[in-house]
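One protein chain is absent from this view; the other protein chains keep their places.
Chain IDs A and B follow the sequence of writing; residue 1 opens each chain.
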Amino acid sequence: MEVLFVFCAIVALIGGVLCVVQRNAIYSLLSLLVSFAGTAGVFFCLDASFVAVSQILIYAGAIAVLFLFVLMFTDTRTVLGMGTPRVVDSRAVFNPDAKPEAGTRVKRFVLPNPLAALISLGVLAAMLFAIFKLPERFGKFGPLVEGEGLARDGIVPMVQFGSASGITLVTFQDFPLAFEVVSILIFAAVLGAVLLAKRHTAQATEPEPAVATEDE
Amino acid sequence: MLEPKIVFALAAVLFSVGLYGVLSRGNLVLLLMSLELMLNAANVALVGVARYWAGMGGAADDFSRAHSGQFFTLMVMAVAAAEVGVGLAIIVAVFRRKHTSAADLATELKH
Partner (left out) sequence: MDNLFKNPEVLLWLVPLLPLLGSATNGLFGKRFNIASSGAIACGAVVGAFIIALSLFISRVSQGITIQSIGYNWMVVQEAGFAVSFRLYADQLSMLMTLIITGVGSLIHIYSVGYMGHDEGFARYFSYLNLFCFAMLMLVLGDSLVTLFLGWEGVGLCSYLLIGFWFKERKNSDAGKKAFIVNRIGDFGFMLGMFLIFWHFGTLSYMDDPFVPGGLYRIVAENSHGHMDLNLINWACVCLFIGACGKSAQIPLYVWLPDAMAGPTPVSALIHAATMVTAGVYMIARLNFIWVHAEAALQLVAIVGAATALFAGTIGLVQRDIKKVLAYSTVSQLGFMFMALGLGNYPVAVFHLFTHAFFKALLFLGAGSVIHSLEHTLGHGNPDSQDLFKMGGLKKKLPVTCMVMIVGSCGLAGIPLFSGFFSKDAILYTAFELGSAMGGGINLGYIVWAMGVAAAVCTAFYSFRLIGLCFFGKWRGADAAYAHAEESPRSMTLPLAILALAAIGAGYLWMPAAWLNYAPFSDYLAPVFAAGQEHLHHNHSVFALHAEHSADSIAREWVNMIISSVVAIGVSFFAFSIYSSPKGVAREQALASGKMGAPYRLLLNKYYIDELYQILFVRPIQILSDVAFVMIDVIFIDLILVNGSAMAVATGSRIARRVQTGVVRHYLYAFAAGAAILLALFLFVR
């Protein structure tokens, strides 16, 4: 189990780092998927089998596909050597034949952003320090116990920690309201997404002219 | 190696990587991806805490309570899904208007 954990953790980390530094958006998304898969393994190692499965299903199945579609709709190509697209010309970017100018080498990874690195390293240092200062009892996971499930036909089944039955118990015994609220939230989000993404005819006929490159 | 502090440290590192992505990426879609990475890191920490409480022992009632962390992981996933849905819809809308998904070019709020 420990070996699996270490392996999955390393996969998740590598995937995360690659996701962040890849220039190509599709590669980035794939790296994100790898990271999610690794995280799922980590969940599994932590006796959260149901969550691990949900992770694969929701992220890989739903969210990643959503990202993919949006990447298709929008343009993710960037001007050479820059982290952000600077030239904005809808015709040019939608031209599939548009190629980088000859003689320039397209790098695979974006250049590191020192300020962002500094801030995130600062946050990391603070968090690691906090973790390091945790009390001694956080040193080890205790042995797992099995709990009692709902009685059926007079027999009380034993339920494993992290299984679907266990999650069901906590969801409907302890947090039914949160569950319902989240369902409403998702419903609202779906409605909002549809409204936002819907093409408004007035806007479609008269697109705003492209904004100049430099900040004013 | 499988111990709470290591799990938390993993979550912290993943979080920082995601934060770096959020701060450095200029494209809104990629920015949103990095955001997902951060949420995922939080999930790792939640699951780790849930495992820690499950190992603390206790009465039968605590058994279902120990699942709270996992339950909240699921909640975070659901919220993340909703957020990605809305976020991506916004990106599409922005793209329609400005023909770009570069975060730095959407400066209308300044005015």
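One rule holds for everything that comes next: a residue touches a chain if its C-beta (ideal position, glycine included) is under 8 Å from a C-beta of that chain, and two chains touch if they have at least 3 such contacts.
Treat the numbers as computed from the prediction; the structure is a model and nothing was measured.
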Residue of B:I6, B:L23 or B:V79 touching the missing chain in the full complex: B:L23
Which of A:L33, A:A116 or A:A189 contacts the chain that the document leaves out: A:A116
Absent-chain interface as seen on chain B, which is shown: 19, 22-23, 26, 103-104, 106-111
Contact set of chain A toward the excluded chain (per top definition): 115-116, 119-120, 122-123, 126-127, 129-130, 133, 215
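We adopt the following convention: only the chains that are shown with their structure count from here on.
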Residues of chain A defined as touching chain B within the complex: 1-2, 5-6, 9, 12-13, 16-17, 19-20, 25, 28-29, 32, 35-36, 39, 42-43, 45-48, 50-51, 54-55, 58-59, 62-63, 66-67, 70-71, 73-76, 78, 82-86, 88-90, 93, 110, 112-113, 115-117, 119-121, 123-124, 127-128, 131-132, 134, 138-148, 159, 161-162, 166-167, 169-171, 173-175, 178, 182, 185-186, 188-190, 192-197, 199, 203-204, 207-208, 210-211, 215
Contact set on chain B toward chain A in their complex: 1-5, 7-10, 12-21, 23-27, 29-30, 32-34, 36-37, 40, 43-44, 47-48, 50-52, 54-57, 60, 63-68, 70-71, 73-75, 77-86, 88-93, 95-105, 107
